[in-house]
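There's a structure below that I have some questions on.
A single protein chain has been omitted from the complex, and every remaining protein chain is retained in its original position.
Entry: chain A
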Amino acid sequence: MSFQLHIWGDHACFTRPEMKVERVSYDVITPSAARGIFEAIHWKPAIRWVIDRIHVLKPIRFETIRRNEVGSKISARTAQSAMNAGDLTGLHLVVDENRQQRATLALRDVSYLIEAHFEMTAEAGGDTPAKHSEMFRRRATTGQCFHRPCLGVREFPAWFELVKTPPPSTLLESDRDLGWMLYDIDYANRRAPLFFRARMEGGVIDLVRVRGEGLRA
């Protein structure tokens, strides 16, 4: 079952792994970020979202932001020992003492049309595709979501609308080689990152063809 979701926002940051401390965004949304938006609207273990095509609707523009961020995270081991002990002592992060100032090269004023479909997984049990398809349609139409979908980072919310016909594009340069881009994380295989060569042709990144050509692990 295939859906077309129009998503847009004022800012976006799809961090490149090769420059992620002083974050620099990819030029366009990554397939995994797009998957996250679909999952925010509707997801169950029974289904798996697959992104087919990304239409870039607005010119790619960058903007620099500098702000204070937290420099560390609570380690999994601390959390584990707190769980075992049933005691929260020591499980904390003092924000003021973990300050770091970081720069972000973010995208400004983005708009995409994402074509995606879902596949049934082994967890599906008696579920039918029609059930999930209708659930997604109803939820997306009324603007429901499990959690607020975002454009790469939580600070940049994504707005969405289920559409039948693609909105008009104002993209200036429709063909572009975007270099190597993260496709997704292969959670089944030691969480290995998968990459693909992103080419925008006529404003569209065709992931069906990319999967046909094979991904780089």
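The definition used in the following text is that contacts are C-beta pairs under 8 Å (C-beta built on N, C-alpha and C of every residue); 3 or more make two chains touch, one makes a residue touch a chain; residues count from 1.
What we mean here is this: contacts and distances are computed from a predicted model.
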(request) If you had to name the missing chain as UniProt does, which of "Type I-C CRISPR-associated protein Cas8c/Csd1", "Protein-arginine kinase activator protein", "Tryptophan synthase alpha chain" or "Hydrogenase, Fe-only" would it be? (result) "Type I-C CRISPR-associated protein Cas8c/Csd1"
(message) Touching the hidden chain in the complete assembly: which of A:M19, A:M83 or A:V163 does that?
(response) A:M19
(message) Touching the hidden chain in the complete assembly: which of A:V50, A:L91 or A:L105 does that?
(response) A:L105
(message) Tell me which stretches of chain A touch the chain missing from the display.
(response) 16-22, 24, 61-64, 66, 69-73, 75, 100-103, 105, 177-180, 185, 191, 193, 195, 197, 216-217
